[in-house]
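Of the protein chains in this complex, all but one are displayed in their positions.
We call the chains A and B, going by the order they appear; numbering starts again at 1 in every chain.
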Amino acid sequence: MDQLEAICRDLERIRQDRPLIHNITNFVVMNETANAILCLGALPIMSHAIEEVEEMVGIASALVLNVGTLTPDWVDAMERAGKRANELDIPVILDPVGAGATRLRTESSRRLLNEVRISVVRGNAGEIAALAGIDSEVRGVESIGASASAEEIAARFASTRGSVAAVTGEVDVVSDGKQTAKIHNGHAMLGKVVGTGCMSTAIVGCFAAVESDPFTAAVGGLVALGIAGEMAADTSGERPGTFHAHLYDSLYALDCARIRKLARVALA
Amino acid sequence: MDQLEAICRDLERIRQDRPLIHNITNFVVMNETANAILCLGALPIMSHAIEEVEEMVGIASALVLNVGTLTPDWVDAMERAGKRANELDIPVILDPVGAGATRLRTESSRRLLNEVRISVVRGNAGEIAALAGIDSEVRGVESIGASASAEEIAARFASTRGSVAAVTGEVDVVSDGKQTAKIHNGHAMLGKVVGTGCMSTAIVGCFAAVESDPFTAAVGGLVALGIAGEMAADTSGERPGTFHAHLYDSLYALDCARIRKLARVALA
Partner (left out) sequence: MDQLEAICRDLERIRQDRPLIHNITNFVVMNETANAILCLGALPIMSHAIEEVEEMVGIASALVLNVGTLTPDWVDAMERAGKRANELDIPVILDPVGAGATRLRTESSRRLLNEVRISVVRGNAGEIAALAGIDSEVRGVESIGASASAEEIAARFASTRGSVAAVTGEVDVVSDGKQTAKIHNGHAMLGKVVGTGCMSTAIVGCFAAVESDPFTAAVGGLVALGIAGEMAADTSGERPGTFHAHLYDSLYALDCARIRKLARVALA
């Protein structure tokens, strides 16, 4: 099936099935990623208590782990939820926020990659490079630079780790180690709102909840947010607060017609 | 006094007295419920440290407990604050987010109901049913179904627990075990923004801060948010991000004239 038709079909499935997306995520973006998930059409749940994460993930269709404001007890809960998700064949998506910036973030992300079977890792070039053993600089949660291209970083990560790598930036790159997609959707204003990276991870989680191929799910999630960003920029211009509100409006309004018309994906 | 006139009087009292509303609530909606409280006219404070909750509730006029991203230590703080509020005759409102979805949420909500005298419990049909011992399905924080009507669930809960039950849904139902109110205000767009249920609980807390009758306070809070939702939908249409911003605008603009004109409450 054509890649765009697969994305369309998955978007319609999300809206029909309303899959529950279990998020163990950071304090900064909890509300924002929950709203992104809800606007796209799925159901968000935020739950991190080690006493309930296994039970909660058991009724979910995808698990999104995000280490953005991590402490070790939260990573324990993430690992436990991830292992249970693996037992139940529920896809797990990881956002290694700030990997490369501090040891705690790098090591916690590695620990999750080692202990949990991850379907898709979504991060910026610096974060994914740090986890792939490629030199990079991450300042806080911002990728400053890396000694390889995004394609190389994604391919190296995917082939060594066995997870799909989704490296976002001016052009997004998705690799499963064999095939690569370059996604030219998106808008510079997405970089002017906190948490749009985390939103992209959560939206990949929505697609993974209804799509058995993680490569297709990752491409679908990034195309969806990228187009929504373009739509929001069209109506809000250089106004990040207004753009932020319109981004939810656009995720809600996104449909197959817009995906077919606006998606810019190159497969290699 | 007529029910609508009581709501009007209470709204004016909120704006005149600016009661402090102490919230121990979930991470997802802290900012949003604080803004809802502030826009309505009261003063929000978010505080969960077990070292200060008794002192904080001592200067507050209502306490709102919400188990949305609970861990056991937070429930300890909720119980301690609730007991102190009971001693001081400060009304306590409970939002049992996700009760019925996991044991931790169900049991923590039951524990608070057992240990603290709760004025009003606000939840969806599935959550309140789970606490009333009625079969229901709760997926994350979404009510999927229950084996009784909202009226039956509210009446059963109120008569067995002795708290006012406020069951929100397409039609909101409030019961104190003797009388029932059905509130036909609200808008489908309220379901497209995360945390509007939690906002309704917080707003009931504002009304309870100035109104000695918890049944009237619960009706007032749900009418207020329902009308604000209708006003916001009028100006924003099917755009959830824009609707979200306009919802705060509408809570701020809400007045007695609109309540008298737009409230749709049926008492039985």
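Here, a contact is a pair of C-beta atoms (placed from the backbone, for glycine too) under 8 Å apart; a residue touches a chain by one contact, two chains touch by 3 or more.
If you're wondering where the values come from, they're calculated on a predicted model, not measured in any experiment.
Only one residue in the set B:I7, B:M56 or B:L70 touches the chain that does not appear here, and it is B:M56. Considering the full assembly, B:A245 is the residue among B:A224, B:A245 or B:I259 that touches the omitted chain.
Counting the whole complex, the residues of subunit B in touch with the unshown chain are 20, 22, 27, 30-31, 34-35, 38-39, 43-49, 51-52, 55-56, 59-60, 244-249, 252-253. Taking the complete complex into account, residues 26-29, 31-32, 68-72, 98, 101-105, 139-142, 192-195, 238-242, 244-245 of subunit A touch the chain not shown.
Going forward, only the chains that are shown with their structure count from here on.
Centroid to centroid, with C-alpha atoms defining each point, subunit A and subunit B lie 33 Å apart.
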